[in-house]
Structures are given as C-alpha cells and as structure tokens.
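To start, the structure itself, in structure tokens.
With one protein chain removed, the remaining protein chains of the complex are shown where they sit.
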Amino acid sequence: MNLSMKRGIQWLCAVALAVLPSAVAAQAVKAKYPDHHWYSWWMNILPDNASTYASKIDDMFDLILWITLIVFVLVEAALVYFLWKYRSKPGRKAIYYHGNNRLEIMWTAIPAMILVFLAIFSNSLWSEIRSPNRFPKDAPVIRISPRQFQWDITYPGPDGKFDTPDDINTINQLYLALNEPVQIKLLAQDVIHSFFVPEFRIKQDAVPGMQTAVWINPTKAGEYEIACAELCGLGHYRMKGYVHVIARDSLDRWKTAQAPAPVAEAAPTATTDSSKTSK
Amino acid sequence: MSTIVLPKEIKGASHDAHGHHELSFWRKYLFSLDHKVIAIQFLFLSSFFLLVGGLLALVVRLQLGWPDHTGWFYKSMASVFSMIFSQKMITGGIILPEFYNSAFTMHATFMIFFAVMPFLMGTFANFLIPLQIGAGDMAFPRLNMASFWLAFIAGLVMLSGFFVPGGAAGGGWTSYPTLSAIPELSGVTWGQNLWLFSLLLSGISSLLGAINYITTVVNMRAPGMSWMRLPLPIWSIFITAVLLLLAVPVLGAALILLMFDRTLGTSFFIPHGLLVAGSPLTGHTGGGQVLLWQHLFWFFGHPEVYIMILPAMGLTSEILSVFSRKPIFGYKAMVLSMSGIAFLGFMVWGHHMFQSGMNPLLGTTFMISTMLIAVPSAIKTFNWLGTLWGGNLKFTTAFFFAVGFVAMFAIGGLSGIFMASTPVDIFIHDTYFIVGHIHYVLFGGSLFAIFGAIYYWFPKMFGRMMSERWGKVHFWLAFLSFNGVFFPMHILGINGMMRRIYDYTGYAHLSHLQPMNAFMSVCAFILGLSVLIFLFNMIWSIFKGPIAPVNPWHATTLEWTIANPIPHGNFAEMPRVFRGPYEYSAPNTPGDADFYPQNVPPPGFGSAERTAH
Partner (left out) sequence: MNTSITRKLSYLLSLFLIVALVSCGKKKEDDDDAGDAKDGAATTVATVDMANGATISGMIKIDGAVPAGKPIAMDADPVCKAAHSAPVMADHWMVGSAGEVANTFVYIKDGLGGATYAAPASTFTINQQGCQYDPHIFGVMVGQKIEIKNSDQTMHNIHAHGEKNEQFNEGQPAGTPVKEKVLDKEEVMIPIKCDVHGWMNCYAGVLKHPFFAVSGKDGKFEIKGVPPGTYTVTAWHETLDGKGMSVDQKITVAAKDSKTVDFSLKGQ
C-alpha cells in the first residue's frame, strides 16, 4: 500500500466517523419529530420571550453572539490557514521572530475596549432588572417559599397582608395578570432553590434564611413552567411549577374562587405533620 | 538561603561522587524521594482517576441521552454498568436519581481534584521543574513524597464514598449548603463527610507541592537561568503554585466549617428556621449564612479554574514553539498575561454568584473584573497564533493536541463572555451553557494540553516513544467526539436546559431535546473509547515502545540534554545556561541545526573563559 492510498483511507475513516453518528442522529430525530427541521436548533433556539425585559436580554445575547462569532471565525480561520500555509516542507525554514510590542499593545487594547463596552452596556440592563431602586413601585407582592420539591405560593388575599387567614395558598400554581408588573419575594424553606421561568428570562436563587426578590411584567398570555435551576436534592428535576398568565378579570375571578378554600397543605406552618410526636 | 542552596550542590554535581547505592524496591518505586518517580506516580494516579471520572461521566450521559430508559443502546450499556455499580445505584436497568446526583458530583470532583490537578501540578510540575531549571531534585524531596501519598490517600477516601451507606456525596462538586450541611435533606450521610475529609487531605497535598515548587524555582535555578530565561511551563507552574498557596487555605477553612456543621452541630452555614420534610430542623441553633459558603468556596474555586488552565497554557506554549521551530511569540507578554490572570483571578469569584441573591451592585463590580480577565486570555491566544505564523510546522501528535488546545480554548474563552454579562447570565446561569463552557476550558483546554504534554515528554519520562499512529487516532477521535459532546451543550443551554437535572423531558421547553442529547451521549462513549486508546498506547509504550533518542524533538531546554534513563540527581555536571528557551531557527545557530540548546556555550565562550583564568 503506498502512502497516498494510506492517507486516503485514513481520511475516509475520519470523515465516516464524523458523518455516521450525525446521520444516525438525524434519522432518529426525523422519526421522532417529523415537523422538526435540523436548523430549528440553530436558529430561534431561545424559548419564546414573554416578559418586558426578555427581549432586551435576547438582544444583549445576540450582540455578544455576533461579537464572539466574528472573533471565533477570525481566530479559527487564522489557525487553520497557518496550519496549512506553514506546514513543514523540505527546505522550509521558520522565520526567527520574537514578537512585536505594537501588536501586543493592539491586541490588548482592542479586546479590553470591547469588553469594557460590553460591561457598561450590560450594566444598564442589569440594574434595570435587578436594582432594588428600580423595582416597579406599588406592584403587588407574591410570596414563593420553595421546599423539597415544590413551590409553595402565597397571595396576600384581599387585605393585602401576608400570614392572615385570607391568604391564598397554592402548590406549584402561579397565576399572573397580563401586562401588570408583580414582585415575587423568594424565601426557601430548606435548601437553596432557584426560581427559573425560561420564557420570562428570569432566574433567581431562593435562599434559606435570606429573602430575595424579582419582578416580572408578563407580556404574553399563556401557560409557562417554573423550573428549579439550583440542585436541591434527588427530586430536583421534578420540581416543576406552572405559571398562568391571564387577563386581570380572569385573575380576579380565580382569586375569588380560591379565597375561602383553605388549602392547608400549601402553607408552611401547616405542612408540619405528625412526624415527631407519636407518643 | 545558603542552607537551601546547599542541597543543589550535593544532589546535582557531586552526587555521582558518592557512587550509587542500590535502593530497595520500596524506596525506589513506592516511597521514592526522586522527583521523576514521584511525577510518574502522579501520572498513574491521575490516569486512574481520569478513568473513574470518565466512567461516571458516561453514567451521567447515559441517563441524559435516554431519560425514558429505552432503546437498545441504553439497555445494553445499562446492563454493562449494572455489573459495575451496585443495586442501590442502578436497579432494574434504571439509574436512580440519587446515584445520578452522586455520579455528576463525583465526576467533577475526581476530574478536578484527582485527574487534572495532579496531572498538571503533580506530574508535570514535579517532572519539569528540576529538569528544566537545571536542578538535581526538588528543594524538599520528603515534602514531595508526602504530597503524593496524601493525594493517594485522599483519592482512596474519596473513592470509599461509594461504599458507605447513603452513597457518595451528591450535592454537586460545589456542595452548597444547606443541602450539603444537613444529611436529612440529601439522603447522603457518610459520603459527604468523606468528601470533605478527602478534599482537606488533597488540599494539604497541594499546599505541600506548592511550597516545594515555589522554593525550588526561586532557589535552585542553574547558573545563567535567569527569570526571563525560564521555559514557559516553569513560569506557569510557578504562578500556579502561588495561586494554590493563596487559594487552597480558604477552601480548607470552608471544608472544616462545613464538617463542623455536619458533625458537631455548629451552624456556620445553617440559618434559623429551617424545615426538614415539613418539620423544624432539630440539633442546630441556626443563625448561619448560606451565602458565606459560596463566597469562601468561590474565592478558592475561581482561582482553581486558573490553577487548572495556567499550567496547561505553559505546556502548550512549549509544544507549539518546538514544533513550529520558532521562538514563542511575545515571551514577556506571555509571562505578564499569566501574572495578570493570577492577579485578576482573585477578584472575579462573585461571577459565580450573580443569581445567588448577592447584592446586585456587587454583580456590577464582578462583571467588570470578569470582563477584564478575558483580556490576558485573548493576548495568549493571539500570541499562540503569532507563534504558528511563519513557522515550519511539524505535525506530531503532541502538536495536534497543542493546536487543539488553542482552538478549543478559544471557544471556551469566548463562551465565557456570555456568562460575564450579568443580564445574559440571568438566563444561562445554571444551564448547560455553563457546562459546555467549563468543558471547553477543562477538557478541550487542560486535558488536551495534558495529552499533548504526555506525548511530548513521554520519551524523557520512560526512555521510549509513544506510538504516533495511535496518537493520531486518539487525537482525531477525541477532537471530533469532544466537539460532538460539548458543542451542543451550548445549544441546550440556550434552550434553557438546567444543569444537574436527571430528566428534562418533563419540561415543555426541553422535551424536544432528547435526540440531541442522545447524539451527545453516543459521542461521549466514543470520547471514552479514545481515552482508552490513549491509556493503552501509554502503557504499551512504557514496555514496548521504540527506544527514544536523547532529544527526539530537537528541543532546546535542559531536560533534553540528559541521556535516558535520567539518573538520580539528574545532571552529571551542573548545567550552565546561555540563552532563552525558545531559540529555534535562530540565524546565529552553529551548524545546520534549527535549534540552539540553552546549555550550549556560544562559539568562543570556552576559550575566552580559559584565557581569562
């Protein structure tokens, strides 16, 4: 077997190794999701956005994506080009060159400027979402006290106060009014959980012993899911809640229907059961 | 100082004068004081735990690829794993959720503390420091031995977690309290204590190593080996040792506090008023702070990331320069940027905590420092490209892996910018995006560099060559399957797939991702196969590889001037260094060679000295 044939076979093997699993996977996907196009993973892969700041986060994401994509393509292209261009050949001698200070300064300064720009740009959005001074004033408050492995959700009821008999308690069911900002106070009961609603682009750890807060202004009616994003034990993956974004009048109707019903299970104080005192 | 300098004279030049006394098997191979033997011990230790960590990674991937536990691939692999793991871990072909948690926790722990760290700061630090600076051994050979055996014991303690009731630690490698502090909440009892104890031992081992490396580099450099003539691996290891010395004690403190919380009933990390399964927690007064652990852990944890990447950068720089037959581009910029990374590395820990409930103002500060730390990494990447530019590239396996490092590290560095931006991090924090990012840095980065460095220094370690053919098979399999596993992770993350999740198919926005996960899992098994090929190649070559020439790569650094096998005490005669480590293709090189070794005197040097005397 001569050298070029060997090379050819090696390349064929390499290509086959790359292509075969992809082809198998593509077949499997086609069988399972006939309406799914392969490119739908690469385009519009962010979940639907459904809150006021969701699209701003997406824009920020896209900006960084474009910047990094350009740098990525340039770097990898230069790498591949150099590998091809400067491959060892009989008679070639490498140039003797120790570096260039002007270049060093350039490729220090330019990335630094881009990154500082990104930081400043990011920060205005960050403070819009997170700064305590910029939380929507007078927005109603909902209390979520997650525990292994459920979201205990409390509405203050008609009197507007928590821990009174008219509180509305649910497990895993969060009802929000469309286009109305709402504050959510988070306080974990046992371990750290993280309140994550992908469509709202919101994620905030709920910490035991320390209250945290987020605000949301939902912009699209519909059903979404609450996921726990911080490992909280063996049922972590099952810790799923539901968000229902509905019109104001439907929300009021739902609240009236709930108001008298004492769903005792949901309130943290009532969750203590007869575990310790059996004698 | 003089007392520290003394051993160098004894061990270096005059060792042979004593004549060799035969060492017993125990003293020669097990409780050896010779840095080269200790380096090889670390090599085997890390390789073993690389396998263990890899196996656990495959358990995780198997579950994620087929969370419904169906399909021939799942079933056949699950039945294979059932033979390895107990009924409490995999039962009836189903990987149990608590074992899944243990598997990813222990995967990360083994890979970070018992594979990548000992590969870099055990194997290569030990092997290269004395050889590249021209010393006879380490400054403190006994500390060196203690460092290895502590790491060994720590590894066994960590491994024993799988055999105690309650299973191995399952709170993630970050072990956030209160999940890790209260056994009732996780179901893990002994496993978490062993985890803490083992990391404490491994931390002490790292500290012993760090003190040794710093002292050796400062005090035992051969005449003429000025700081700016140090090979870059030595610079990187030196800077990393300083990082270790400053960061590991903080981890140690945190580990001890958490151990107290678990065993003595203290409440450093346990706040007041916790409910356990609905009833008030008993046995703790409360009043602790959950976030305190995160601050302590990440104050160590972020420098830790650089502890694992800086030496890899140093090794890669060396390999790239050798096989480009060119001086490294911007030697000073390389040293400065590594120092910059080390310095900034202590100011960015908060970027792991943007969503933790920490004050959002702190988020802003940490975002700026995090953005800035990307700059030195960019400088290094450009300098590597500059090194390749105009070179005479020799495509050896080591070079492939070094180039692979640059290509993959670039992706890992760029994806980090997404997380540095606080608003974007709100969405991608704790998703697979970060899992993809860390694997591009630690696998595509550190491990590729380690593979490359093993191919490169193997001839000096064992006096034989590794198979280049199988090396290239290893590279291409690893490179392709690596990207097959980890690139899609970014896409999963953008889809919002949470990390550390046992079954994502219950979520409406994630259920369509199963085929992509299955593809990734198949790639992960191919990646595992490639590592097996590598290990077989390594072990086979130790015994059967072709005998290596003294300087197979035509490199300039001091280790390549010693004949194989390197004797105890390394250099028969104290080497003298005349120039920097990267004099490739220099026009003033005598003869036809395209490299000018560090220890070769310039023409006329000897005669000038002789006339002077």
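Each chain gets a letter, A and B, in the order it is written, and its residues are counted from 1.
Operating definition for what follows: a residue touches a chain if its C-beta (ideal position, glycine included) is under 8 Å from a C-beta of that chain, and two chains touch if they have at least 3 such contacts.
Since the model is a prediction, treat every value here as computed from it, not as a measurement.
Peer 1: With the missing chain put back, one of B:L156, B:A253, B:L532 or B:A563 would touch it. Which one?
Peer 2: Missing-chain contact among the listed residues: B:L156.
Peer 1: Can you work out which residue in A:T108, A:T154 or A:N172 touches the chain that's missing from view?
Peer 2: A:N172
Peer 1: Would you indicate which residue among B:G92, B:P590 or B:G604 is in contact with the undisplayed chain?
Peer 2: B:G92
Peer 1: Tell me where the left-out chain touches chain B, residue by residue.
Peer 2: Its contact residues with the unshown chain are 26-27, 31, 69, 91-92, 94, 96-98, 142, 146, 149, 153, 156-157, 160, 163-165, 184, 186-187, 190, 197, 277-278, 502-503.
Peer 1: Could you please point out the chain A residues that touch the chain left off the display?
Peer 2: On the chain A side, contact with the omitted chain comes from 147-150, 170-173, 233-235, 238-240, 261-266, 270-279.
We take it that only the chains that are shown with their structure count from here on.
Peer 1: List the centre-to-centre spacing of chain A and chain B in whole Å, with centres computed as mean CA coordinates.
Peer 2: Taking the average C-alpha coordinate of chain A and of chain B, the gap between them is 28 Å.
Peer 1: Within the complex, which stretch of chain A touches chain B?
Peer 2: Contact set of chain A toward chain B: 14, 17-18, 21-22, 24-25, 28-29, 32-33, 36, 41-42, 45-47, 53, 56-57, 60-61, 64-65, 67-68, 71-72, 75-76, 78-79, 82-83, 86-89, 92-100, 103-104, 107-108, 111-112, 115-116, 118-119, 122-123, 125-127, 129-132, 147-148, 189-192, 194, 196, 198-199, 201-205, 207-210, 212, 225, 227-238, 240, 268, 271-273, 275-276.
Peer 1: Show which residues of chain B lie in contact with chain A when the two form their complex.
Peer 2: Touch list, chain B to chain A: 97-98, 101, 170-172, 176, 178-179, 182, 185-187, 271-280, 286, 288-291, 324-327, 329-333, 355-357, 360, 363-364, 367-368, 371-372, 374-375, 378-379, 381-383, 385-386, 388-395, 403, 406-407, 410-411, 414-415, 417-418, 420-424, 426-427, 429-431, 476-477, 480, 484, 491, 494-496, 498, 500-504, 506-509, 512, 514-516, 518-519, 522-523, 526, 584-587, 594.
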